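Notes to accompany the following structure.
Yeah, one chain of the complex is gone here, protein chain that is, but the others are all in their spots.
Chain naming follows the written order as A, B and C, and within any one chain the residues start at number 1.
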Amino acid sequence: MTLTFIFNVVLVALLLTVATWIIVARAAFSAAVAFVAYGLLLALVWVELSAIDVALTEAAIGSGVTGMLLLGAASRLRETEATAVPAGRPLTSAVAVLCALIAAGLAAIVLFPPSIVFTLAPQAMARLPESGLGNPVAGVLFVYRAFDTLLEKVVLVLALVSVWSLAPDRFWGGVPGLHVYQQPNSVLTLLAQLLAPLGIVMGIYMFWTGANNPGGAFQGGTVLAAMWVLVMIAGLQNVPSTDRRALRYLVVLGPSIFLTIGLAGFLLANGFLAYPPGYAKPLIIVAEAALTLSIGVTLGLLTAGPPERVAR
Amino acid sequence: MMNAITLFGLCGPALVGLGLFGLITNPQPVRKILAFNILGSGTFLLFGVIARRGAAAGLDGDPVPQALVITGIVVAFAATAMAIALLLRLFEETGRASLNSSNPNNASETTDAS
Amino acid sequence: MTLALNIFTVLAVSAGTFFFLAGTAGLLRFPDALTRLHALTKADNLGLGLIVLGLLPLVERSFGALKLISIWLLVQLSGAIVAQLIADFVRRREPLS
Partner (left out) sequence: MTSFLIGAACFVLAATALGLLRILHGPADADRMMAAQLLGTGGVAALVLLATALQSPAIVDVAFMLALLAAFASVAFVMSAPPSHSKTPPVVDPR
């Protein structure tokens, strides 16, 4: 017990140090590098909070794809840094005091919790067997809060549409501006050739094991996205034009299948996103499989950014 | 008195405070996006603590807040990707990456510099 | 038998943690980027390798053991390649020696 506690103290100290440094560091690019380490530490924190599903998501997103986006942006905007005018000292101090107050208020909520423990765990577990799933988080995501999950996937598609819309008119439907490594047949090619198959297996495993163990469509899809981006960076596959029909179908495949299953609930069960008795698990697996693929493609394209070259 | 859950519970507010501070005071938009992500992770951590405290029914944590956090991480990523794309387009159009357009003097200065 | 295996675990895991300490010490004390990189790969290969080796007797299912070994292979592999990439990056940045 005490050893675990020491582990947690070290972890929290590290997390706060890195977070503080990210905020106060001079160069944005260095801060983005530190953010990768921050994501790694955060995944460890989620393991210690017994939220393995969240730990997997954080490991995949926080240090991986978000890190890549931030590193890319910080690098491109490097020369603008010197011109940024920092806020004056009085203002900074005032903001610091206010932020400390907000943090203290939140800390008070943590330290003096209400005497009743709010939990939905018994309700979530009560009817989980009917869904055929063994992972309670997957149960919440695909049964009780299926509507939220559907909307979340729609948000991803909308984010992609918005990112694409930010391209200049002449590049609409063109090729995303993902940098390709300068030397073909380098060690990076080797890494992509070896890592990508492993990652694809991991992505499918995440989706498959997600029904009964921690994991799921999102964690699986993120790994697939990272591997796809890696293969494109290494030059093993061309960055596709965003006007490719197949690509666009793949982006909407998952949400549309999920929506279709949801609408079928009106006919076959007792409402939107309700599953007919006995068919819950197969339907959820079908939806998750399609979503894994769509999430992989969508996140990969979000990471690749808006089109910056005309379509080939 | 102090257990691991409370420790993480105090870490969350600290991250929220730090993130908010960076979001408001740092003039560089990339750093604001970084700070926004730290602020978000602090909030998620609070949810994680609520989930851990709600351990019941043979589970180590309440799955409902955990599922909420997973949705939150996805949406935060989508927002980050969107913000970065906006920022890069702004830079491409104006040659500067500043959200401060009200000060013409400052604006011309930065355009010259880039 | 169990005792022998436990001693093996303790020895291997301790040796592994030692290499992590050595890796950190190297990262902090070595004079330039390339030598630091050298220290880093020791932690990747030997540190994690010895820890995984030490844990193998404690893993009950063979699938679990397979996963542990594949993690080590993955880190070994990506560590080696990433070290080359970073070295290449450093060399292009600081074209001295």
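Methods note: a residue touches a chain if its C-beta (ideal position, glycine included) is under 8 Å from a C-beta of that chain, and two chains touch if they have at least 3 such contacts.
Quick caveat, the model's predicted, so the values are computed rather than measured.
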Among the displayed chains, the hidden one touches A, C
Of A:Gly64, A:Gly132 or A:Gly221, which one is in contact with the hidden chain? A:Gly64
Among A:Leu191, A:Ala211, A:Ile261 or A:Leu301, which one is in touch with the chain left out? A:Leu191
For subunit C, residues touching the missing partner are 6, 9-10, 13-14, 16-17, 20-21, 23-25, 27-28, 33, 36-37, 40, 43-44, 47-48, 51-52, 55, 58-59, 61, 64, 67-68, 70-71, 74-75, 78-79, 81-82, 85-86, 88-90, 92-95
Residues of subunit A (touch criterion as defined above) contacting the omitted chain: 3-4, 6-7, 10-11, 13-14, 17-18, 21, 27, 29-30, 33-34, 36-37, 40-41, 43-44, 47, 52, 55-56, 59-60, 63-64, 67-68, 71-72, 74-76, 78, 179-184, 188, 191, 195, 198-199, 202, 206, 209, 213-215, 219, 223, 226-227, 229-230, 233, 235, 238
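Just so we're on the same page, only the chains that are shown with their structure count from here on.
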Which word fits how the chains touch one another: line, ring, star, complete or other? line
Determine which of the two chain pairs, A-B or A-C, is joined by the larger number of C-beta pairs in contact. A-B
What is the chain whose Cα centre is as far as it gets from that of subunit C? B
Starting from the mean Cα coordinates of subunit B and subunit C, work out the distance between those two points in Å. 32
For subunit A and subunit C, let me know how many angstrom lie between their CA-based centres, rounded off. 28
Considering subunit C alone, which of its residues make contact with at least two other chains? none
Using the touch definition up top, name the residues of subunit C that touch subunit A in the complex. 70, 74, 77-78, 81-82, 84-85, 88
Help me check something: in the complex, which residues belonging to subunit B touch subunit A? 3-22, 24-31, 33-35, 37-38, 41, 44-46, 48-64, 66-71, 73-75, 77-82, 84-89, 91-92, 96-98, 100, 106, 109-110, 113-114
Which positions of subunit A touch subunit B when the two form their complex? 4-5, 8-9, 12, 15-16, 19-20, 22-23, 28, 31-32, 35, 38, 42, 45-46, 48-51, 53-54, 57-58, 61-62, 65-66, 69-70, 72-74, 76-77, 79-87, 91-92, 95-96, 99-100, 102-107, 110-111, 113, 117-122, 124-126, 136-137, 139-141, 144-145, 148-149, 152, 155-156, 158-159, 162-163, 166-168, 216, 218, 299, 302-303, 305-306
